[in-house]
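All protein chains of the complex are present and in place, except for one that has been dropped.
Here the chain labels run A and B in written order, and each chain numbers its own residues starting at 1.
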Amino acid sequence: MNQHPAHHLDGNCLAGPLAQVFALDPTTAWWTCPDCRTASPVGGLHVYGPEPGLTGRCPGCAQLALRVVTHPGHLWLQLGTGRGAFRFPLPPSPSWSPSDRTGEP
Amino acid sequence: MSAPTPGRGPSGGWWRARLTSREGQTTTGRTLRFDVPGWPGHRPGQHLDVRLTADDGYQAVRSYSLAAPAAGETVELGVQTAPDGEVSPYLNEILPLGAEVEVKGPLGGWFVWTPEDRGPLLLVAGGCGVVPLMAMLRARRAAGATGDPCALLCSVRAPDELWYAKELADPTGTEDVRLLYTRQAPPGGDRPAHRLAPDDLEGLPASPETRCYVCGPTGFVEHATALLQSRGHPPGSIRTERFG
């Protein structure tokens, strides 16, 4: 089976979604692929998405590195190829509040 | 300069940003400036996320590159209207001056260059991929000469798709700025229109310690990165930012 690169982005685009759960910028964190041993910063991963979710893969062999799925109220994070994902509650969006809209018809 | 931490704005990481100016760069590219009270500053190459909220609560978030180094509470974005886009046409054509959106940032610490990063600098832009590289170039100009060589390659389809034309032509700049046209070259030029080729990189910094930054559409980034590697730049010296 041949693999051709589909459209993908760089791990830089994970900075925004992951800033919701990481205190430090995760895109400068290094990761070594357990399969092909390619080392890459998160900012250098190949990222597919953004919908239905962001899938970060090894730039060398496309092995799964992490996944980020953002839904209303929750962020799902899966690290590595493991099957479990962590579900983080997201703070309610203040701009949704009707009381925030004053003076507008 | 210390690295600003990811933005912790007043509410859930989102800052309110007021549109203060919008000017055309190309037929579909705009420079947008926002006033962001409390903005902590950023480094050249970083981006921010813009969030729009409809009356029914529906939200859309997109990333945009910061086009200028930190300057108080003003941030400058370069936004290219995406055909069928949901956010960029709104920002470029509909959002009224003085109105607010929400932004989160500064974001991304990998695709970053600051004047403290010494050594040769090679910037390679495809189309509106020049936006984050412009922040680097402007920061370099503001910091003054260091003796380190710097080059910017701008690949665009036609002359009317070139961003920052006047600024790039500034004769006081010490960079080697090369404008490359892939479909239609300006009359009188000595380079026929074609895509980025090895010849276009002749005479540019080639030492392995050169810091290379490539930004553009996925296909352009793949092509430019392969060219850079074939002239000896190690993969670890090339940082990329692709957009869809």
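In this text, a residue touches a chain if its C-beta (ideal position, glycine included) is under 8 Å from a C-beta of that chain, and two chains touch if they have at least 3 such contacts.
The rule is simple: contacts and distances are computed from a predicted model.
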item	value
Omitted chain, identified by the protein name its UniProt record gives, among "Molybdopterin-binding protein", "Probable glycine dehydrogenase (decarboxylating) subunit 1", "Spermidine/putrescine transport system permease protein" or "Tryptophan synthase beta chain"	"Molybdopterin-binding protein"
Contact set of the excluded chain (shown chains only)	A, B
Listed residues B:Glu100, B:Asp117 or B:Glu175, member touching the removed chain	B:Glu100
Missing-partner contacts on chain B, residue numbers	16, 52-56, 58-60, 84, 86, 90, 94-96, 98-102
In chain A, positions touching the absent partner	1-8, 48-49, 51-53, 55, 57, 62, 67, 69, 71-72, 74, 76, 78, 83-85, 87, 95, 100-104
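Just so we're on the same page, only the chains that are shown with their structure count from here on.
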item	value
Residues of chain B defined as touching chain A within the complex	3, 5-7, 11-14, 47-49, 51, 53, 57, 59, 61, 63, 102, 104-105, 107-111, 218, 222, 239-244
In the complex with chain B, residue positions of chain A that touch it	5, 7-13, 15-16, 19-20, 22-25, 27-28, 41-44, 90-96
